[in-house]
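Below is one structure. I have some questions about it.
Omission of a single protein chain aside, the complex is shown with its protein chains in their original locations.
Entry: subunit A
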């Protein structure tokens, strides 16, 4: 992880504010990846299997298509295509290019590598410039789009063939279906990763792309067209290490803000994803986005209850609150917290998890920000997740509670305890995940520190014992993880070595040569847990 990224993780915030050395996001991100990879691995397996099984002839699906299309191209071999493309006859070149495009757009096993090996890419790139024959521009653009949609190596073949500037020129084509195809191709190239994304930007793609949307009313554009442009723009914002150049982002942002007010759900979803990419970075990157004033609209979309839009907008909001207290405040002031009751109890675990993660970064903030969390009634929801969320969400909620207890005022911590955090929090001590156990023990220490200040330690001990927490903490003393062992024994020694403690309070304290009795005075207005 680069230092740049680290600056944003909640742990880094904690480091700054409270000098605590924990790395929360590292493990969070890791779990996500593992899951995704597993699913992917399974799918890859299936595909491999499929390849083994299917010794079907290549044209299993094609006859039907070809008959309906151009009768001339019953089924072209790659050799025939090469011959056609290299002929001097424009009509033949067009037919060959179309045949190649058809091969490349069939569902199963498009022969991308064969086409590349046949050296067809430079020819197709050349055809992109044939303004005299727009059909061949279109067919070659489509063919190249599909080649670029493959592996990184396949995308590289397209870029090496000089396609980027050719496609950028095509953006200005008077034929919308051709400029749309160029948009799509550039999206595939930029989607390959940071390097090609920056190359596309360097060739000057942004301005002509944005020009395509320079109409008074976005609704006048065909919806498919607008979706393609939005998607390509989002790919220009995507990927880190490095993030896209800041000037490029500043150039794109006004258009994104405009798209964020459009009414097509797919456009909105992709725009929100773009914003989530842009906010996934250092504080100054977040600042650039926040400055455009789009947060209130983002919050509105957060409450739209359409999962495809909600997911990325929550991601973006969550990213923004990893920033400075002021940036977090903007999110709060835009009314985001009022959406969280429904997010924290959402039926999708993933939403719950992201929402809890967002909360954990807000409770890591200032005390007045913690107070806003309380005022919006969100504490019971967090406790609800601790009680019966899925484990990933629980982990995030634990973080939220621990951050809260380490930064909150005594009053705020008392409220948290009164709201019933102890039992579900302590129940999670039985988790197999030692990291989580450690964070919980941290929260427990923090709560004890607060209790000490108001002389309620014994009461707290009793409460912990009553909900079975003491047994759990005691059991942790035989934990294999040394940190867990240390943390749990410290708590036990400090607060639960019952006899000694009573002794200290009741039994005469022998100082020097006189005995003094220390009697605890319960001031009437002490906090009652």
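What we mean here is this: a contact is a pair of C-beta atoms (placed from the backbone, for glycine too) under 8 Å apart; a residue touches a chain by one contact, two chains touch by 3 or more; residues count from 1.
Just so we're on the same page, contacts and distances are computed from a predicted model.
*Asks:* Assign the chain not included in the display its UniProt protein name, restricting the answer to "Large ribosomal subunit protein uL3m", "Sodium/hydrogen exchanger", "Geranylgeranyl transferase type-2 subunit beta" or "Cell division cycle 45".
*Replies:* Missing chain, per its UniProt entry: "Cell division cycle 45".
*Asks:* Based on the whole complex, identify which of A:76, A:142, A:399 or A:415 touches the chain you can't see.
*Replies:* From the options A:76, A:142, A:399 or A:415, the contact with the absent chain belongs to A:142.
*Asks:* Please pick, from A:187, A:208, A:365 or A:469, the residue that touches the omitted chain in the full complex.
*Replies:* A:187
*Asks:* Considering the whole complex, which of A:235, A:297 or A:363 touches the chain not shown?
*Replies:* Per the contact definition at the top, the residue touching the missing chain is A:235.
*Asks:* Quick one: which of A:195, A:215, A:307 or A:475 touches the chain that's been left out?
*Replies:* A:307
*Asks:* Even though one chain is hidden, which residues of subunit A still touch it in the full complex?
*Replies:* Against the missing chain, subunit A presents residues 34-35, 37-38, 41-43, 45-50, 53, 64-65, 68, 102, 104-107, 110, 142, 145-146, 148-150, 155, 181, 184, 187-188, 191-192, 231, 234-235, 238, 266, 269-270, 273, 307-308, 310-312, 348, 350-351, 432.
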